[in-house]
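One protein chain omitted, others in place.
Presenting chain A:
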Amino acid sequence: MVPVTPTFPVLKLPLLARENVIRRMTCLDRMSFSLCSKRSKRFLKSLRISIQEVQIQISNAITLSIPKMDEEEYKFTFDNPAECLESSFTVTGSMLHVWEDEDGDWHEGENEKSTFNIPNFSVREWVAHILDIIDSPSLSLEFHEDCDLFSVRDINQLIGNLERAELTIYEQSTPNEYLLEVLETFRPTKYLCLSENPFPNALTFRKYLRHSIDAVILRKNLKININEIYSMNCISASIHNPQISTSTLNTMLKVWTEGWTPRMKLISLHYSLRRLGENYMEEILDGLEYLKIEEERTLKEPLSDASRTFEKSYDIVRKDGQRATVYPRIYSDGDGMGMEVYITDE
């Protein structure tokens, strides 16, 4: 048996090798390394290990989710964060490896968890430390049930000056005033997903939708009528509960052919086939000049590199020659249907 020297002077390695060692560490060990000293933190930061996105989830706890780290996902949680936002006493943070299996169930790696207890590190210091050592262009904020345990002001201070480009508000019983404050404080530019409608009236809701946001998802709890859709200033919209009949949708398409919303590239309206009746496509396309495309084709999705395949679709053309593809996508449950309108340059 070869005697093993218990120490290894990693900082005396040549620069490339030193970087290589840190890059080969697991996410948990890199976190430990970053906490060794200011110098080790600076070194890790200089590697600019890039992460697509960091998610901060606010519920009765604060969790930092770091997807695609080492091609896996890690979650960082704090003990007693509510108390720690108020003061600066030491808070214990735990980092855990989580993954999703083929059936969509999430698992936690019990042996892949590290707990850190650093003197004088409050939640604020932790969040600042983590956001400091990873190179992420985008921050996504998620608000879940019990998020009002934390004041919006405290959360805002926690995040600092980072661009808050993505915002999701999940289904919850939080007071509307709180959610409105969230929407105003963390006004997103890239992505908004709403499962609640905290707006006091339709006018304020429409006013909010007029802001330029790349992608908007409005879930089932939000009943969306045609006026709200006409207010939207986004590239991609997904409406889960449209209060729009097939004849109104027909009008919307006619308005589009006249030049409405040149920015929008995709709108998806979710319907129940039972409610639509049999001749829904005839009603939707009534009075429009269209071309029925029988063969399968693939179109690129806006705001991503993904493509979608269409089996039977209908092409309509705007006054300026811009083409739109109307595609009734039947979901696997047999009843759900997404009426998708793709505006493509292809």
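Rule of thumb we're sticking to: a residue touches a chain if its C-beta (ideal position, glycine included) is under 8 Å from a C-beta of that chain, and two chains touch if they have at least 3 such contacts; residues count from 1.
Quick note on the criterion: contacts and distances are computed from a predicted model.
A.B. asks: Any idea which of "Putative exosome complex component RRP41", "S1 motif domain-containing protein", "Mitochondrial ribosomal protein subunit L20" or "Skp1-related protein" UniProt assigns to the chain that's been left out?
C.D. replies: For the chain not displayed, UniProt's protein name is "Skp1-related protein".
A.B. asks: Would you mind spotting which of A:S32, A:S138, A:N156 or A:Q172 touches the chain that isn't drawn?
C.D. replies: Result: among the candidates, A:S32 touches the missing chain.
A.B. asks: Extract the touching residues of chain A with respect to the undisplayed chain.
C.D. replies: 2-14, 16-17, 20-26, 28-29, 32-33, 35-40, 48-50, 68, 70-71, 114, 116, 118
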